[in-house]
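Of the protein chains in this complex, all but one are displayed in their positions.
On to subunit A.
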């Protein structure tokens, strides 16, 4: 279907392409000079709550607040995975051996967008409000559960005590990946409201970042940010001068109209545009660029990875032989080609293989993967996965010069994946009494039909929806009677959280280890987060349904280790090994995000060969892009 779309769209564009204005002095629809305005596609399309700008409740989060409006105590350098101070003057000072008390010094000379100075009073007020109204505010639970007490030392210093040993203090109180749960609000605006803060909309929010809200559409289609004249004394003014005077977040509609608007240079950065649409647009406008100039063209550096989450508590998935059979019956090469045009990076460990996690987990565990042997003596790992994929793509007509070779194969397609071996899968199943019935499908050991329910997202995540259907096809070919059921976002969460309704689900919620600190994703592998197999009570964590005591022990031991301790990282690798050797989750690939850019008005966007930050416009690290892009030369 996608290919059909491309073939229809490309000639249409070819026939219809008109010369599009890069006219000097061109103005945007919102009345700003185009050459001074960076325009990005909104992440969520149109927002239904554009006037809601109170970060302690649900608010119009995808309108640039995290990137341009708020400012954090510590930000994440998404090129290196290292945390760095933003509002804080340096790292947090640890005050006790238990690692529960911290002193934080703030940078002086930082001002809110209305000219009021930012001080420790704002931090203290925010913490007080988070805790005081924790039952009425919708987005404060993480911090309310993390912080026990606080104290102002002076205008630029405060102390915090946490509820548990907190070796991840900077990445919880600051940014781990895409933004922080701790948004500091201006005391002078919120405090006079008293108890009404819980319903306060905070429209036209006073912000700390170098941009202020100039105008926004109450119907949620766009929001315009303007660079503050005093940007140098903003929350991250010390990062350098933001280049665009204006940043416009706007929804350009469905993919069809976005592709056309992109061709017409109406905006500069997109979010998830399908490879087919990008290719069609590129053929009409050479200024449109993919993340990488060669195959696979797209960004693969998201914090999470896609995988098949298995309800290991339910028979027959409680048997490792069954889980391994599902992995070996899956033709990931074919799945990736049919759903992603071959543009994906495979990963066999339960986390994404990025430039940050690669050297920490994948590299050190590569030889272990190669030597991994199942109880029947079978070695399931295929180190040639990338090379074989490249060969297949070349045979299918992909320009060989565009395909990675040598070392670039691993960077492009991953270090390897499981062999596609339906025969071994059948053998493993047979060893536990599962054989094919007369209908050609595997039947349960008692001879009854085995229908596997596989839950995948509906239209709200089209990439995952396509991958899910391809997986179901692949399994069906191998003899599994799959019922692939696509569901809306709400039901997806219900299935994820409910043992009684969960069997197999494509998911990413527990495979979000971004750097050496694996706590965020794997700390929830604990007995506390295990419910009985048939439970209808909602799980609050451990969506992989890990019941492996070895893993619980490692997680518990690691809670008392600093996250930069070599043993902590080693423990993380140990968890990855346990999860993998028992195939507790079938990890598939990094999350592909296409992020095409248009260099007609702005250049020097983050790219594969210029990776100064993650390229996402909806991560707070987008501030690096804003500082590093350059206006294009007049044409």
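Here are some notes:
Quick note on the criterion: contacts are C-beta pairs under 8 Å (C-beta built on N, C-alpha and C of every residue); 3 or more make two chains touch, one makes a residue touch a chain; residues count from 1.
Here is the rule we go by: contacts and distances are computed from a predicted model.
Set against the options "Aspartyl/glutamyl-tRNA(Asn/Gln) amidotransferase subunit B", "ABC transporter permease", "Helicase XPB/Ssl2 N-terminal domain-containing protein" or "Response regulator", the UniProt name belonging to the omitted chain is "ABC transporter permease". Screening A:49, A:157, A:392 or A:628 against the full complex identifies A:49 as the residue touching the chain left out.
Residue A:138 is the one among A:33, A:115, A:138 or A:293 that touches the chain missing from this view. Summary of contacts with the chain left out: across A:225, A:317, A:508 or A:568, the touching residue is A:508.
Here the missing chain is touched by one residue of A:470, A:524 or A:625, and it is A:524. For subunit A, the residues touching the chain absent from view are 12, 16, 18, 28-30, 45-46, 48-49, 51-52, 57-58, 134-136, 138-139, 141-142, 144-146, 172, 176-181, 198-199, 201, 215-222, 250-254, 256-258, 260-261, 264, 266, 303-304, 460, 487-494, 496-497, 508-510, 512-514, 520-521, 523-524, 528-529, 538, 540-542.
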